[in-house]
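Below you'll find the structure, written out as structure tokens, and then a few comments.
Only one protein chain is missing; all other protein chains are in place.
== subunit A ==
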Amino acid sequence: MSIPLRLTVNGERRDLVLEDPRVTLLDALRERLHLTGSKKGCDRGQCGACTVLVDGRRINACLALAVSLDGASVETVEGLANGDALHPVQAAFIAHDGFQCGFCTPGQIMSAVGLIREMREAGESVGDAADVERVREGMSGNLCRCGAYAGITEAVVAAARAEAQAGEKAA
């Protein structure tokens, strides 16, 4: 069985041929395209280490069949930085010490990028204590076994507020 698959990954068109329909999006990214930033933690949709954006929305790449996503646009952690200039969420994770061992970090960062987009689309503000609670809920699909949650939450809140302020200035 050979199944042609076309994805746009980090803005670049990638053509693949799958010999097996069982390949998940995560395996396609890691094993076929050698984009190993997205991590295989639990492989069952429980830990969030595989979080990527598909057509702009964060999902668990381990629970999506690649063949079903033919034609989709995928963003992974490899596509965030612009050369040596880090994405604001990446920079916020460093500034706020949002990790320890780093294994869950690509998934945390992609999830945060997705969350900030979701909050922007829903017109949600990021300015008070309720929003910290909202961020904690919004990041609950990403586990961190080192327990760096305090720093992760600070980083995501800071990045969301920075983006909201930048948006206000632009408007």
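Quick note on the criterion: contacts are C-beta pairs under 8 Å (C-beta built on N, C-alpha and C of every residue); 3 or more make two chains touch, one makes a residue touch a chain; residues count from 1.
Throughout what follows, contacts and distances are computed from a predicted model.
Colleague: Match the chain absent from this complex view to the correct UniProt protein name in "Xanthine dehydrogenase YagS FAD-binding subunit", "Ferredoxin", "Isoquinoline 1-oxidoreductase subunit alpha" or "Acyl carrier protein".
Modeller: The record names the chain that does not appear here as "Xanthine dehydrogenase YagS FAD-binding subunit".
Colleague: Which residue, A:Ala64, A:Val77 or A:Cys144, contacts the hidden chain when the whole complex is considered?
Modeller: Result: among the candidates, A:Ala64 touches the missing chain.
Colleague: Of A:Ser38, A:Thr76 or A:Ser111, which sits in contact with the chain we cannot see?
Modeller: Checking the options A:Ser38, A:Thr76 or A:Ser111, the one contacting the hidden chain is A:Ser111.
Colleague: Quickly run down the residues of subunit A that touch the omitted chain.
Modeller: 3, 20-22, 24, 43-45, 48, 51, 57-60, 62-65, 67-68, 111, 114-115, 118-119, 121-124, 128-131, 133-134, 136-138, 140-142
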